[in-house]
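Okay, handing you the structure first.
As you look at this complex, bear in mind that one protein chain is not there, while each of the others sits in place.
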Amino acid sequence: MRILVVNVNTTESITETIAQQARAVASPGTEIVGLTPYFGAESVEGNFESYLAAIAVMDRVMAYDQPFDAVIQAGYGEHGREGLQELLNVPVVDITEAAASTAMFLGHAYSVVTTLDRTVPLIEDRLKLAGLYQRCASVRASGMAVLELEEDPLAAMEAIVRQAELAIREDKAEVICLGCGGMAGLDEQIRQRTGVPVVDGVTAAVTIAESLVRLGLSTSKIRTYATPRPKKIIGWPR
Amino acid sequence: MRILVVNVNTTESITETIAQQARAVASPGTEIVGLTPYFGAESVEGNFESYLAAIAVMDRVMAYDQPFDAVIQAGYGEHGREGLQELLNVPVVDITEAAASTAMFLGHAYSVVTTLDRTVPLIEDRLKLAGLYQRCASVRASGMAVLELEEDPLAAMEAIVRQAELAIREDKAEVICLGCGGMAGLDEQIRQRTGVPVVDGVTAAVTIAESLVRLGLSTSKIRTYATPRPKKIIGWPR
Amino acid sequence: MRILVVNVNTTESITETIAQQARAVASPGTEIVGLTPYFGAESVEGNFESYLAAIAVMDRVMAYDQPFDAVIQAGYGEHGREGLQELLNVPVVDITEAAASTAMFLGHAYSVVTTLDRTVPLIEDRLKLAGLYQRCASVRASGMAVLELEEDPLAAMEAIVRQAELAIREDKAEVICLGCGGMAGLDEQIRQRTGVPVVDGVTAAVTIAESLVRLGLSTSKIRTYATPRPKKIIGWPR
Amino acid sequence: MRILVVNVNTTESITETIAQQARAVASPGTEIVGLTPYFGAESVEGNFESYLAAIAVMDRVMAYDQPFDAVIQAGYGEHGREGLQELLNVPVVDITEAAASTAMFLGHAYSVVTTLDRTVPLIEDRLKLAGLYQRCASVRASGMAVLELEEDPLAAMEAIVRQAELAIREDKAEVICLGCGGMAGLDEQIRQRTGVPVVDGVTAAVTIAESLVRLGLSTSKIRTYATPRPKKIIGWPR
Amino acid sequence: MRILVVNVNTTESITETIAQQARAVASPGTEIVGLTPYFGAESVEGNFESYLAAIAVMDRVMAYDQPFDAVIQAGYGEHGREGLQELLNVPVVDITEAAASTAMFLGHAYSVVTTLDRTVPLIEDRLKLAGLYQRCASVRASGMAVLELEEDPLAAMEAIVRQAELAIREDKAEVICLGCGGMAGLDEQIRQRTGVPVVDGVTAAVTIAESLVRLGLSTSKIRTYATPRPKKIIGWPR
Partner (left out) sequence: MRILVVNVNTTESITETIAQQARAVASPGTEIVGLTPYFGAESVEGNFESYLAAIAVMDRVMAYDQPFDAVIQAGYGEHGREGLQELLNVPVVDITEAAASTAMFLGHAYSVVTTLDRTVPLIEDRLKLAGLYQRCASVRASGMAVLELEEDPLAAMEAIVRQAELAIREDKAEVICLGCGGMAGLDEQIRQRTGVPVVDGVTAAVTIAESLVRLGLSTSKIRTYATPRPKKIIGWPR
């Protein structure tokens, strides 16, 4: 089984971190292919960049010329998953939803700890549309930008733990979701520090994608995610 | 005052229809500029096309080289409005929200009559995120594709009236919103046929955009719609 | 075009403030007529007074003997708008809804800053019924009674700014609505102090009322707001 | 114990029907006093009439010059209960809420069968504000006006049973609430015809009012329903 | 009329406290029978114990060999009420719902003060399913375990008052519900200390059960609470 794990930003090192994290939990026999979009922002922290990423991710997946069995969109709170579902016949898993869906099996309420405050409403909106928000205790920002996670991992860890502890104590979260693809790999440490289960969206998405393939299930094509109607399109594919 | 009215598809004749409709209600002294995206689909009827439109609309607005006072995104149920709000300092009005917001001043519940069934969930989702769905009685599809509205206006009128009447009788709608930018100009006839107020999103958006400008109000830049942070972006602007 | 702007209390000076504020944004050619109810309380700060105002406003409008094109009910969070909609064939705009509806075009979430704590539930309930509450971050009380706004405008300003700042910082509001007709005229100063858009319900209502008239739209009369059935009524009109 | 049961319309015969129904379930030692407003409409079927009734009910209760222990507002879906709660220190029970609250102890979902279609949104809105709507399967109109209930009781019975049966079969209601004070006394027959519990708001309200008095409980006066502040009021009391 | 008041735990002294509290408000002619389950936990403070109690309560009621007119399940936030409704033809009243339903007649919002933090989600979930959560301002834990209420009533009183005051000041509660059957009898003192109405679920349930019997109403048997189908069951009745 081959699963494409697509980063939403153009920073190759983040793609690599994500892909390694994915490989760490993939079943034997599952090949993880990390993809970086050909265009877009070096980090995605807002609606403009996220819309650009939506198209860039679709573009990158359509340009991939080998067969594959599932796609993971590895951006937290980003636009675009529905477009991929229309274009493809294989399952598409968004890490925002994968993390929330997994967290809900583990506790009565979960919180997300993400990067900048400005991305909080995006994550909340995606969870609301996905129908996964009811048991969300809070979405909290650590104040660390995406690229700072790489540049100063120790400070990032502290900032994330601080917000996770507040989520547990004040918002009554019982599970923490790591709200950024670039936080891949921090889960175990944060679990030890906070004493609650910590869900990383990338690894959760890998197990869900594998499961869907194993169950022979893929996107329903009868209405919302039907294949686009044939029509004249300018500037696509690039 | 200059207001940009941006079509979401690449069909010039639809841009022209929309711009004319906008001019019909614009105040003296308001200049309406109709814009057609440089890329994208000839009609937008699904998520993939809508995400492409989101970027194409932002691209077209950023390429406009004259000053302007407000922007209207003239696609019903489409992605992208939040991106424009980040990029611009002038008010941005989406016709989906303009129509719903206006309808809510006119009756206890409103319905939207749109084109194809596959676009219904997109419209519902946009209204839900906008916080304008509670008083929505239904979103109904006429079964007419966007381009068929131009090709066979008589059949389109009949199909829209049929669904509007069902919305009134079965869903208890008291107001009808025309759920497609391409339906601009049909409102008066449908009002006469159904006996209820009919809201066209384009004209509603023009009055709202003018009002915001007149009131000296524009998008709040403190959090969700703050200007994007400076960063390296590949492939933008085109 | 003639728009009646009806105060909900019997204090003439407040009617005058409101009418002046309305005139400041009215289009050339729009005549603003300020009306004070013939009965009711000198300020409206609770349900009893608000129900009395509901009838007093209807009474005052029905007693007006000139033609008019729209009515604005200029009380924040008050009862009665639905009754006016039944009695009239012209558009009726409530400033509570006008402010919220306008704020939602400007930011992801808005807060209302009003007078006394006891009026907070009334405002929340009106916004809930209007279907405009989902994006309301909070309704906060400044602690200033309606008449104190006139008596001590400096203290009022400070108290309002304090709550607005808390709404922004703690409740994540991105827009502030001034929650009292008597706050008309304070918007610009508060915007400068807080750095976010500030919506005054009276001016917002004027632009909405003008827009509805311009669009040829008025209240749907087919169900909820149908003209009252002819029947024997005692004590009305007064 | 003395309980005031206040009709919302000015039709004495309806007041009498309601009071008799109330007496039929009152405990020994409970005196039921039926009151008819001094002004208002002969039947209440819409917002204008309902707002007028709100004030007329408060007026009638304030004019009552004997001590009393509780007040029942005997109009289904009407405005005004909150005003009474401010003015009084004894419990106030609205029959809309009494019926819904009682029905929820009897089945998983309940429906209301009322008079005219135009009153349906009023009832729904009152139930929503009261926080009692979640388990409401539907509010259905029999098409019989309030006064027709008295004029043609047989036709009324048939029309109500027809809608009750539809509510059970199509909306999955398990309990029926009679949605009009003037339906008092029909419950037993409708129960026999439909096979489900039928709740009459007037009798339900009597038991709730008696219970609150017995438990020594009355309206909380600390915030929403605090006694109105002393202020100058014109035209009140009449 | 005979009403069974069934404790959910196996501590006889708590059954006695509850029964006495019930008798204090029962009408003349109402016999209160306190029942203690034959099996289960000495106090119920979590899901496992609550599910065990659900069965134990049903078991105890089915083993009661005298006629009775209504059953009260005297555990706050516990599972099982729906099972009793299937097994019996007389009304079943849960004290969680009785308290909330009563509180909603007394103020705009109510809070529950319960025992341990771990029981808060159970209570919230029961109120949500019951459709009585919308006007719940908060559920707060006093930190006192069920049995500590008996062992150290003074400390319990202080802990409950502290949380009640926080509920009033911070959560804007206007009414307090005592969130544990074992708190029976504390209501009057807490009312004096906090100045707001305090609802005890047991006494509220007695008046509701009596009312339903008096009104001739019982559980609807047409769908959700229909009598169980005849089938082979192992290990029941015990």
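When the chains are written out, they are named A, B, C, D and E in that same order, and each has its own residue count from 1.
As a convention for this text, a contact is a pair of C-beta atoms (placed from the backbone, for glycine too) under 8 Å apart; a residue touches a chain by one contact, two chains touch by 3 or more.
Predicted model only: the values in this text are computed from it and were never measured.
Listed residues A:R2, A:R23 or A:H108: the one in touch with the omitted chain is A:H108.
For the chain missing from the display, the contacting residue among A:G34, A:G75 or A:P91 is A:P91, taking the whole complex into account. Remark: the omitted chain is touched by one listed residue; of A:A74, A:L87, A:I168 or A:I190 this is A:I168. Of the residues in chain A, those that touch the hidden partner chain are 25, 27, 91, 93, 97, 101-102, 104-108, 130-135, 168, 172, 174-175, 188, 195-197, 199, 203-204, 207-208, 210-212, 214-220, 222-225. In the full complex, chain E contacts the hidden chain through residues 10, 38-43, 45-52, 54-56, 58, 79-80, 82-83, 85-87, 117-118, 121-122, 125, 128-129, 145, 223-226, 228-229, 231-236.
The definition used in the following text is that only the chains that are shown with their structure count from here on.
Per-chain CA centroids place chain B at a distance of 28 Å from chain C. Inter-chain centre distance (chain A to chain C, centres taken as mean C-alpha positions): 44 Å.
For this pair, chain A with chain D, the centres built from the Cα atoms lie 52 Å apart.
Each of residues 121 in chain A touches at least two other chains.
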